[in-house]
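Note that one protein chain is taken out, while the other chains of the complex remain in position.
For clarity, chains are labelled A and B in written order, and residue numbers in each chain start from 1.
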């Protein structure tokens, strides 16, 4: 029966080519618009570390107080004092303070120009915490953290550039005029969005090139390559700034279980209370821990453009569906006499339902194919609307192709329910009269 | 026009079709209004002037390698000398940032040094006496900096400058009576004051995001060269010589000192590129919304044509009867136009409410501005006209139905 209905559907579609074309175009455009924008939304709202996203927490401590914080919400970064205190307390399974550093790598070959790198100053815990894969070697030890060691972990791309891809563990590189010993080379690792620092990046910037110890960076008085926010004048010089309430560091902890998170939050609460008692905070403890996805959401990593265009595209699809309901209604009711005769010849309501829903599915299939074509064009064209860094994340992969077809067919069949119900209400008759 | 009541009566018998068309019009109106509004906002934003003369202007972003932050000042000075003496270069200046660069320094402006809250925000441009001629910013009161006023300062110890030049927007905000010239302002809480020695007509801040909308014209120029490993150079070429300077400038800089990084992306740009990159997503959004509007209107029109054609087809007989009973062609035409107008009015009433609701929601979620009623009115007119246009062809077909149809039994 399915094949018969499918055949009937195709024939009926050929009978009113204009009406059919209108429907196919409406569905095609609607599906393409929503799928294109969805491809961007999917990329930007991606979970970059699904295996651990609920075990990693960004820490916030309100060191500015109710007058300067954002409607009660603690700032998104910590100052040096709090970062170091939390590192020293060592209350989580693993923890790291981190901040971006913009170092220039100076190739040993004097004919080559220095080039700029995207680096982060971190603690050795960061490598196992963030599940970074190593091609050669590994991270550095806590002893090296404590010793402000001049060590570095470089990305594969940097290793390829400086060492032609050879195992460079133990060799040295020159960053901003200082030498660092390579302890490890990362395999390809480029989480999108860059979950551990959405504060200083859009989340979709170029991949991280290298990591150096936080303690070493501070010793060399490297200021942050990201945002530095002060609620009051920090005073003159490096030391005054370092020990001010200016905030510029991110702090992450790993807490494998619910109990661990609770314990850590209690610790933070206690720490803030202690600061209040010591007279540094003049307000009640105000701390937060947010896991990866919460944090990305809180930092609005999904660009407003992406949300608005997804929203508009959904509205667009809805209109296309309303349009389709109308056109299907017209198409089906035009065949009321035929339906009457079919009913008289013994077709049950159920069979009328089957016939017309399958016909609608055929329209949906055609619309889906058109939609696929247009989605391809759309994905190709998203760089028009979005930052190229984000646009390149939108791809027409197998799952998007499947989703496009599924949405097209499902949406059309859904749209066909009312027209089909109306068609099934036609009484059996030999009537071939109008009116 | 006399037939509104019977048309309504007839529509009541075709609820589904009527509701579908009205709903489609309503949703289309809601989206088109908001999309037009977004387009207008984005176009507004990207047509804002920077206050600079943007032709024959370029920017270089430079970072020193392996040099202590404190030791960069003479290097920058040397760079600027090289740039100014290049053939084809009119003038050049070293600055921490420039309009539309994206990153910069902002501070609160106070009249009372101990006031808890500043009056407004301003961006700080650390420049020298060549800034105004290089940028092409127009001084409308007071004077430019003198070369002897320019000093080099470590950003970590910066607090204020004895003299500043501010934009008219900032001057008007802080001194609404227009008396800014010669007055004292405070740009750092608790630090010494700065005297306003000049006012420029306009100079945009480095940011073009929503957060900077409130102070997008509030800029302060200071006769200070910041030490540190980053600096940006703005270069004005002699008319028409930008292309050659674009190549010559970075080459000359590398020749002088190779311990620097000028990123391949965004390191050397004409100002036209700076503007284009800064507003890329605004322009893209406007284009996207434009496309969506056009396609949406087309689909809605096609839907109306489709459904009305079907109605005309279904009612051929009664059209014939009406004609037999004395309806003129014009009566039939106006019947269908009026019918569509009634459905359209129903649709736009709901649509206008949806449009406002959608805008309120967007305002809440994305800091969007309030939808001006002009857009709703424009959208209503566009959709009603679209409906009338779409229904015209099927209605004319209906008017051509011969009265003799009334006598046909099928």
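We take it that a contact is a pair of C-beta atoms (placed from the backbone, for glycine too) under 8 Å apart; a residue touches a chain by one contact, two chains touch by 3 or more.
The rule is short, and it goes like this: contacts and distances are computed from a predicted model.
**Student:** I want to check something: the complex is missing a chain, and I'd like its UniProt protein name from "Ion-translocating oxidoreductase complex subunit B", "ABC transporter ATP-binding protein", "Acetyl-coenzyme A carboxylase carboxyl transferase subunit alpha" or "Protein arginine kinase activator".
**Tutor:** "ABC transporter ATP-binding protein"
**Student:** If you put the missing chain back into the full complex, which of the shown chains would it touch?
**Tutor:** B
**Student:** Which listed residue, B:110, B:202 or B:323, touches the chain dropped from view?
**Tutor:** B:323
**Student:** Name every residue on subunit B in touch with the hidden partner chain.
**Tutor:** Its contact residues with the unshown chain are 2-3, 6, 9-10, 13-14, 317-318, 321-331, 402-404, 406-407, 409.
The definition used in the following text is that only the chains that are shown with their structure count from here on.
**Student:** Could you work out how far the Cα centre of subunit A sits from that of subunit B, in whole Å?
**Tutor:** Taking the mean C-alpha position of each chain, the two centres sit 26 Å apart.
**Student:** Which of the residues in subunit A come into contact with subunit B in the complex?
**Tutor:** Checking each residue of subunit A against subunit B gives 19, 22, 25-26, 29-30, 33, 67, 102, 104, 106, 113-116, 174, 176-178, 223, 232-233, 236-238, 241, 303-305, 307-309, 312-313, 315-316, 318-320, 322-323, 325-327, 329-331, 333-334, 384-387, 418, 422, 432-435.
**Student:** In the complex of these two chains, what residues of subunit B are touching subunit A?
**Tutor:** Result: residues 16-17, 20-21, 23-24, 27-28, 30-31, 34-35, 38, 63-67, 116, 156-157, 159, 188-191, 229, 254, 258-261, 263, 280-281, 284-285, 287-289, 292, 295-296, 299-300, 302-303, 306-307, 309-311, 313-314, 316-318, 362, 365-366, 409-410 of subunit B touch subunit A.
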